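A single protein chain has been removed from this complex, and every other one stays in its place.
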Amino acid sequence: MRSGFAEVIYCSGKADQHLIHIFGRIYREEGEVLGTRASEMQYQILKEHFPETVYDPVSRIIKIERDGKRRVGSIAVCTAGTADIPVAEEAAQTAEFFGSHVERVYDVGVSGLHRLLSRLEVIQSANCVVAVAGMEGALASVLGGMVDKPVIAVPTSVGYGANLHGISALLTMINSCANGIAVVNIDNGYGAGYLATQINRMGVKAHE
Amino acid sequence: MRSGFAEVIYCSGKADQHLIHIFGRIYREEGEVLGTRASEMQYQILKEHFPETVYDPVSRIIKIERDGKRRVGSIAVCTAGTADIPVAEEAAQTAEFFGSHVERVYDVGVSGLHRLLSRLEVIQSANCVVAVAGMEGALASVLGGMVDKPVIAVPTSVGYGANLHGISALLTMINSCANGIAVVNIDNGYGAGYLATQINRMGVKAHE
Amino acid sequence: MRSGFAEVIYCSGKADQHLIHIFGRIYREEGEVLGTRASEMQYQILKEHFPETVYDPVSRIIKIERDGKRRVGSIAVCTAGTADIPVAEEAAQTAEFFGSHVERVYDVGVSGLHRLLSRLEVIQSANCVVAVAGMEGALASVLGGMVDKPVIAVPTSVGYGANLHGISALLTMINSCANGIAVVNIDNGYGAGYLATQINRMGVKAHE
Amino acid sequence: MRSGFAEVIYCSGKADQHLIHIFGRIYREEGEVLGTRASEMQYQILKEHFPETVYDPVSRIIKIERDGKRRVGSIAVCTAGTADIPVAEEAAQTAEFFGSHVERVYDVGVSGLHRLLSRLEVIQSANCVVAVAGMEGALASVLGGMVDKPVIAVPTSVGYGANLHGISALLTMINSCANGIAVVNIDNGYGAGYLATQINRMGVKAHE
Amino acid sequence: MRSGFAEVIYCSGKADQHLIHIFGRIYREEGEVLGTRASEMQYQILKEHFPETVYDPVSRIIKIERDGKRRVGSIAVCTAGTADIPVAEEAAQTAEFFGSHVERVYDVGVSGLHRLLSRLEVIQSANCVVAVAGMEGALASVLGGMVDKPVIAVPTSVGYGANLHGISALLTMINSCANGIAVVNIDNGYGAGYLATQINRMGVKAHE
Amino acid sequence: MRSGFAEVIYCSGKADQHLIHIFGRIYREEGEVLGTRASEMQYQILKEHFPETVYDPVSRIIKIERDGKRRVGSIAVCTAGTADIPVAEEAAQTAEFFGSHVERVYDVGVSGLHRLLSRLEVIQSANCVVAVAGMEGALASVLGGMVDKPVIAVPTSVGYGANLHGISALLTMINSCANGIAVVNIDNGYGAGYLATQINRMGVKAHE
Amino acid sequence: MRSGFAEVIYCSGKADQHLIHIFGRIYREEGEVLGTRASEMQYQILKEHFPETVYDPVSRIIKIERDGKRRVGSIAVCTAGTADIPVAEEAAQTAEFFGSHVERVYDVGVSGLHRLLSRLEVIQSANCVVAVAGMEGALASVLGGMVDKPVIAVPTSVGYGANLHGISALLTMINSCANGIAVVNIDNGYGAGYLATQINRMGVKAHE
Partner (left out) sequence: MRSGFAEVIYCSGKADQHLIHIFGRIYREEGEVLGTRASEMQYQILKEHFPETVYDPVSRIIKIERDGKRRVGSIAVCTAGTADIPVAEEAAQTAEFFGSHVERVYDVGVSGLHRLLSRLEVIQSANCVVAVAGMEGALASVLGGMVDKPVIAVPTSVGYGANLHGISALLTMINSCANGIAVVNIDNGYGAGYLATQINRMGVKAHE
């Protein structure tokens, strides 16, 4: 496959028969298959047809993954709070499925900066950093100032009131005054994991 | 005067005769007078009538201030960048006019966190912190996590594009996940300086 | 603890096991514990583990509070309508948990100004005023004009139509032409109670 | 004329020849003529053709008015600040041109409620109240709570930052929890003066 | 009572005990009582305490009304579509409760102008017109151009997509180029009925 | 040329040399050339190089048009007010340049419906109607209800305050409850003229 | 019937009795009837009264259609993804009901352009193209650049986060730099099918 990435299924809203059909087709073609935004119910249905299906209710990722896959390089996936973890896990598990090694650095939001500083080394040694944050989304800027690798910022819909369902965090990240930051859609862990893998692969080759 | 604060003139858009009239009236009544958002032109006009008038083109504050005023307590006025300084100076000089001692901690934005950390002591020893920032406005959250005194956040219109003339920074600050933060209008240095003084005065009495 | 405030749990969306774990840890460390935005269901679960847990369905605050706590100083928590009371109670009970004495001045919105005027004395004698209002949120401005202490404005999502889920009230409060007002997030009673306590403590020391 | 109101010219952006033409036509037909949003320059041009033309640079109203017009009933036009006066004058002079008696109650914004209370009698005895306010626009709600006559709220673009060029004041007024309020466009003094006159005329007949 | 209007209850979100209490109090004081935005469930509860309670599921108005009330003058309540009728009925029944005679002119939206034109006489002979419309809300402008009495425009949340839950209709109405229009909140039939009654009462007196 | 439409130049912001170059190239290739949004200054410069250049300051269209072009079929270009004419002329002259016959029906806004009704025949006999309106933009809905041919709605930035520079009119038009309406960008007369010509050409063939 | 289109019922939110009544009336008058946005439940109810009723749960279209209707001309209905199909089917089935032949070209979004290019011939030979897309909505621009027939763009609410429930796709389409595009409301398949039929009918006549 040209892009080096198998097709991924966005499960949310897919009709059952349609989902079973695509899931099966990709599994046959690729020997493995990944779906995002899957419900518990969709898991039950797919499991009936493909008993080796695995589901993670936190990330809502569903998959059948080839054994013995090597995970290379390093992507640091960071979150501001614990409520951002579902989105972070979508990013992390997507990246892992595509063969990236992932370091999870969770709950290091800027209101308790010491926690972030204590994990700095692992962050700075990654090929790419994913910054997942809702509410005011300031984590991306702080990370951007601390690392010299690309930072992919993922605003989340975590928060309430003037968080505008994630638009506030998105705006924060888009306006970041730090260098080397770019932003994906609100709650789009998948997109961040994909892009981070593209970058990580370059980093891996660079270190070979 | 009940509130302990003299009336302040918002000069922007005031007709010349009207401005001269209020400026003179307050000067007579209070023995001193403060105006904000004054233009160079308004300064020339007021100076003709009141030669002791002083004007600062950065903060756009115009005033006649009583001699030998003691400045007590401590307010830390912090900015993310140098472009935020005009708003910070409006806050600082307003607070000083009302008798507060002000520590200026400028250009300590989150993309270069070490500069902020190196000034931490002076910030933490203030009775109140004013956080002035445009673009993504993350400074307020970082300060909120570092100090146990009230933080007054002032979003500025500094930036471009998706900064939405300051709305993005305002949203960042309103959504801050740090404790002890409240927000005033975009570019409202005056409002922050006033409120900071109210709090500083309590701090001063508390230490007496 | 440096800040003088114990950690508070934002219960909404927390997984049960995670909630029990944090609740227990803080209780052990502090001898008391406070949670906000708790559901009836979360109360049932926590009560099983910690029978002394107390829950208020109005404010949705859950807590175990040390006996014989003294509440000092004074914070006036005011609401425009009765529908704003849940947010006001979150503010009031947070402040009380942190040791502040609270005066409740509810249903004094600007469309019936006489009710507000009749309670003016208690409001003016507080160290800090919390103004809770939805719909058009005008209460904050009126209070700001009447008191010489800091006013913390809390917009609420109360209302319908063009209230924009609280954004309208937030804008009203941010644009207030009265002096000494700052704003927290929509429905953020907790944030207001925390900040009000910081200020009230200064006021208490000042009067000692 | 069916509606009892002569055609009014919105001068802003009209080409000179076009303006002269309409101005002349209405003058001939009605014996008098009113234009809004006229510039100084347009005044100079119209004056050349119609020397009896009168211009008020504050309201930007240009007109030739019949002599000896009786002004009946009463409309109270109130403003929050002095910067709202141009819009208020557009309302007041429109209403006067259409034969209404107008009471001006300026600079009675809610941050200094006593000034408003001191003028209450004149406001309450009007057939209709026009509430002109920018920034947070709270004046309309306060007036709505105090009078039992229709209140026409005019948001103005006065303010800065999060005033959103008048949208914030508009939202405040639309969300007002007081009874008997309706809102016209930002800075639309003309529209308010017109509608107030419709109501005032009914009040006048009612008192006959 | 000074305003000539009894207190009205906004039932939505009121706790049962609280609702019964206010409903009872006003009933005792006034001999009748009106509530808006009541649910079927609230009706069941109030009916138990006050068997003479009447409920209309379309307008969601709940009331006990004095017998033999005379309805005077005339208010024309118009809607663009049938989906706007619940809001229109809230307006109409509020006005009727306060003693106004109401003409209902429903489903006369601008996409079928002939239906509107066929009802023109009854509309033009009213003292006040209420224009209720969702989607693009053009009805208010068309009515404004056809009648010389005040038009109160009520945007509704009817529609989908870019109707923005009624904001689009509100903006249409606020920007109307017709004379004699003012706007209340989205779906605020009550507010329109109240204001229309204030105006209708003046018209009634004028015709006496 | 496949599409049957020559390339059109959007002149605004083009550098002089660049403009001269494209203008010349298209003129040579097509024997005629059309530019939109041209300034007076750009006209002077092009005229020097191509003396047969013609400029209309109202529509800001610049062109060299082949002689003896036949204009076929019929497009009705309607405006709500006189201030919408520049946008309407951009549409009309674009359509004429592409060989359409255009009927101009100006100043027929919904606040004076009789003017519109008096021109109905010419509108209904067109193959396509272009509805140009600012402020509340209700004209498109009214036209949509009256004709059975496609209506292309062009919101304009005409108005002030809550017109949001044309966004309000755009929303009105997008939400139209009439059948057979679609919308182009604010002030995009060119786009409407182009699309109307595509439709008109089909109508012309249909009548052959 | 003047317009050549029978009345269509927007079923969403209609009361059962009201729906049965209109459905029956149109059926009697026209010999066939079409409803959009119908629920499964409404289908059950209508089927009881009119057993020949047919329901499609994807498009949510309900109808009784005359036998042997000829479908003429050609409309290409294209979608970006599979999730846009419900809206596309509303458009397609509306157009078919009104006698148009429809070509379905689904799942040809711009992120896999080859799929679109492989179907180009069928798209280019249509009289009118309907472009249905959510998320970023770029399909309309790409189609607009490829065909010389009118493109009706239908933004859908498909997507999440910053899709703003379809507003983002709407803005993309309104700003399209391609020629010959106009836009209808979010998810408004019906409106697109209606307008496409108006155009297709002209095309059919043109080819006769």
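Letters A, B, C, D, E, F and G name the chains as they come in the text, with residue numbers starting at 1 for each one.
We take it that a contact is a pair of C-beta atoms (placed from the backbone, for glycine too) under 8 Å apart; a residue touches a chain by one contact, two chains touch by 3 or more.
Predicted, not measured: the structure shown is a model, and the values here were computed from it.
From the set G:Val87, G:Met173 or G:Val204, the residue in touch with the chain omitted from the display is G:Met173, counting the whole complex.
Here one chain is not drawn; of F:Val108, F:Ala138 or F:Leu170, the residue touching it is F:Leu170. Touching the missing chain, out of B:Ile45, B:Ala83 or B:Leu120, is residue B:Ala83.
Although one chain is not displayed, chain F still touches it through residues 13-14, 18, 155, 157, 165-167, 170, 185-188.
Considering the complete assembly, chain A touches the hidden chain via residues 2-5, 127, 148-150, 152-153, 170, 174-175, 179-185, 191-192, 194-195, 198-199, 202-208. Of the residues in chain B, those that touch the hidden partner chain are 82-83, 160-163.
FYI, only the chains that are shown with their structure count from here on.
Touching of two or more other chains is recorded for residues 167, 170, 174-175, 179, 185 of chain B.
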